[in-house]
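Left out: one protein chain. Kept in place: all the others.
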């Protein structure tokens, strides 16, 4: 068998499931047979032409699978091992990686923005029957036998990103944390704030299903921005402002809201991707006067990150499966994209089975 | 003697040196006889009506003096001790202070933005013959005999603020650091980057005198933005972007330049006070994608901070005196304000002797 | 009423409940009527003459109470407020406090070991009807109405200390943490490791009741050192060593076990007080070769710390009440000391009601 089915981007609003040639593992690489994958909000941006990738690219960056081929120089694995691969696949050996900025991996001595995110971005991705994994030695995380593919699937990107919103702040014991937007990333940020010991966790959204899920993920208060003055309510609940505000959507409203909700000296942890112009509310941000910090994080990857996230699921500390609301085969992926794009039917995340 | 000379703000562009009643020390307070003080860029904003204070306020927040009165409950000092007081005077006992945010001191259980900066802001200030020091136990730093008043003067605000620009990043051994604007704060940030072990320190300004002083304070490269493409040059010198960019002016240009100069994962340390609208360059700041951090710092204060800065001068590690370019008596302070406002005659900082 | 009942240390193995004069609040101080207190392991050391205090001292350092008197200069409180006071009462205004080392408060410009722990150590303590609280502005934490005295009691010392064992490391998301000794402090350290997001929490002790309580506090594995080879088992469970080991007893065995259990680069967080000679196992600790860290922490205090701990109880994230196994009146405190010293009857912590 030389070919496989894959989801190929052909141009804005034009993705097709088609037969393409199967990848093979070169030096330091591996090929996995994808057993489960999903669709990310970023994939929607790609589909709509808002985030540029080359036509002909296989998209998708969240793979669970089984090792099919191991390239020269990859050790400690065997064909058939079940593995999880993070959305970001650092090489571990460049200037950025050796500085600890795995997500900004530059594959060499220089720096390249977004360099760590390769699969489904600059090289072929995971919404396919097979995936070539670069820098395999650093990126194949074995999945414990006790865990199902669905338990592992969301760790690749949204749990790693969402948790990092809490970790980058960092959330401290007894903190008051407010999370703007309770989509899949925001929900994981909510879970992350709980895992790190916040005492007051306020989840904000305007969708009843998501607010209900926010409670399930750890929010002890949820605010519906359609119904209450969010800023006033946060100030009241926190006695003057949140220690940490996590922004998980990428709009002027959520960014500004998050900044205004902070106490003096508080931290805005921003996860959203801003596609339009962003205005700093200078009365809330006048540099030194507020001692504020703004931190941003691209989904941490690499096999050790994945191992840690798997261990949290394995020990029962975190259960991502309630976020998987819909399931499709790879052939049905166009319908999955449509539903995911519409945010209809209470959809949060889909599981795609090649 | 019941009265004293002081610099009183009466309204926009109206400050007068006049006789006012002398302060006396209440519980936990002290009064110092001011022997040297200076004018800050923030005082210019006050003078111009851009930063609001109440008419009738004595302005100025950078005092060197001698203890004249000690209130009940202040121990370990005696009348006549030479002391330095930071521009920010934390109480040490409120929620913010006990959380380590001394600059955002709230004087109680709540949070109040800018709470730590009191003298010359919400209570009477230092451009006078006498100054009442609140929370004296936490704010009187004894000046070693070996040091002159001029050696201590600039530590109260600009050195503490400038150094904190490097500390908040933090600058690490071997970092490439670029400092936008080489006014007094930026020059101290340059000195701070050197003190913390940066290997490449790039100072940026458009004024020859300041660029020359930048070299003296530790810059190994200076760039004149009138003559070169700063962004391209920084990228070239750093091999892809600075580890840390310190912004020390508070304009759209310096903020945006600082953000664009960063390598992926780099930190913008912002010291300037932005009075107008601030636009985020979203191609440089798209949250997680760049793993950037923006940190802001209000001048750290308190006697322990001052003790540490004094120790750096005492050991010869830092010499602030070249920044004092002009000297005036208190009566001449209107001329000093004029010259300082015009930035003429190569002025950097003035020393005012009451 | 001029006198009160109090627990007075008269010499080794000689404490008596007797009538002594009531304290009154001086400048910056407060007096609280103690409504609940407890006995600490350190009090046992005092009783046995192993930790030196002056004869005549009222002992005890964990008070819950009601404000009875407020000294001059203490604001924001009123007589009758229910408050919690930490075992360590920092002044907030000395060199150590302003450096962020509240526990090592020196009450002045110098440093003094243990300076922050005053009540029941260098000044009169809490096992009495009334307690004088020094530096009251920094140390009175209001108790939310929803919480009972018993819910607040253990936060003063053991929860603050135990949690700090996890915070000082710090425990990171997905860490493997092992806690040596599951007495009250170790149990709180176990709870702290859970609150901070450890995935694997291994509690070690040789007492069945304590091992059962360890599970309740968050351990997902417990090891009985009487039955298993602890070191081998930890290495096996963690795949090479723990990220963090918390030592909560203060013996050669627990210290050495904790050090040997670490992975290369791991951290030993030590809470125990070592009274005898301590031998470093140099094959486990050969400095740089293992990249190990050893951190120690004295119970963090101050009203902001107490506020944060109260918020964790209020939000249901932590419930300390199962640790209170016995209750006594102040008159019965000698029996309480005896039972606590014997560690009999499944005792963990006692509540003493004056």
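Going by the order they are written in, the chains are A, B and C; count residues from 1 in each one.
Keep in mind that, in the parts below, contacts are C-beta pairs under 8 Å (C-beta built on N, C-alpha and C of every residue); 3 or more make two chains touch, one makes a residue touch a chain.
It should be emphasised that the depicted structure is a prediction, and the values quoted were computed from it without experimental measurement.
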Touching the absent chain when the full complex is considered, from C:56, C:240 or C:346: C:240
Option touching the unshown chain, where B:259, B:312, B:336 or B:350 are the choices: B:312
Which of A:73, A:144, A:322 or A:346 contacts the chain that the document leaves out: A:73
Residues from chain A at the interface with the omitted partner, ascending: 27-28, 72-73, 75-76, 90-95, 97-100, 102, 108-109, 135, 137-138, 142, 302-305, 307
Those residues of chain B which, in the complete complex, touch the missing chain: 163, 167, 172-176, 192, 195-197, 199-200, 220, 307-309, 311-312, 314-317
Where the unshown chain meets chain C, residue by residue: 96, 99, 101, 103-104, 106, 109-115, 161, 239-241, 247, 250, 263-265, 270-280, 282, 285-299
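Simple rule for what comes next: only the chains that are shown with their structure count from here on.
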Chain copies touching (chain A, chain C) - same or different residues, decided at half shared: same
Approximate Å spacing (C-alpha centroids) for the pair chain A, chain C: 39
Numbers and ranges of chain B residues touching at least 2 other chains: 99, 109
